[in-house]
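Would you mind keeping the following structure in view while I ask a few things?
Here's a slice of the assembly, chains where they normally sit.
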Amino acid sequence: MSGPDASGFSEGQQQELLQAIETMQTRDSMRMYNNLVEKCFTDCVDSFRRKDLDATEEKCVQKCCEKFMKHSARVGMRFGEFTAAAEKQMAGLQGK
Amino acid sequence: MASQQPDSSQALILAQQEMEYRVALFNKMVTSCFDKCIDRKYKDGDLNVGENSCVDRCTSKYWQTTGIVGQLLGTGQA
C-alpha cells in the first residue's frame, strides 16, 4: 500500500505527515483490535451460565482471531495490487 | 518501546489514544452485552434478575476475550 505523494512538501511538513501517519496507525490498530474482540466474541460466545470462558469458547476465539489475521493479510496483498495497478493507470493517462 | 525519551507532545498523544482505546472498548462491551443479554421487547425499564447476572457474566467473558485476542495479536506482531 503506497502512501500519498510526499513530494512538494517541505522537510518539516514531511515530518509532520510522518507523525500523523504514525498516530493514525496506532489509532487504527487499536480500532482493529477492538473490532476483532467484538467480532470473535459475538461469533464464539453465546452462553452466559458461567462467568469464565469454557475450553470450546476459548478455542473458537483463538481460531477466529488467527483466521481474521490471515484473512486481513491476504486482503492487504490484494489491496496493494489494486492500488498499484490504479496508480500505474493514472500515470499512463497523465503521460499521454 | 523506544529506549529514547519520547518528547512530551508525543506522550500526550499516546495518553489520549490510550483513553480513546478504553472508551471504545467500554462502548463495544456495552453494545455486545446488551445484544446478548437484554430482551428486545422492552416490557420493563428495569433489568430483571436474569438480565443482571447475564450482564455480569457477559462482561467477564468479554474481558477474557480481550486478553486472548491481545495475546495472539501481540505474538503475531512481534
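Before moving on, here are some points about what is shown:
Residue numbering begins at 1 within each chain, and the chains themselves are lettered A and B in the order written.
Rule of thumb we're sticking to: a residue touches a chain if its C-beta (ideal position, glycine included) is under 8 Å from a C-beta of that chain, and two chains touch if they have at least 3 such contacts.
Source: prediction; values computed, not measured.
Taken over the complete complex, the protein chains occur as A x3, B x3.
What we mean here is this: only the chains that are shown with their structure count from here on.
Once the centre of each chain is set as its mean CA position, chain A and chain B turn out to be 19 Å apart.
Remark: chain A residues 19, 23, 26-27, 30-31, 33-38, 40-42, 44-46, 48-53, 57-58, 61-62, 65-66, 69 touch chain B in the complex.
Within the complex formed with chain A, the residues of chain B that make contact are 10, 13-14, 17, 20-21, 24-25, 28, 31-32, 35-37, 53-54, 56-58, 60-62, 64-66, 68-70, 72-73, 76.
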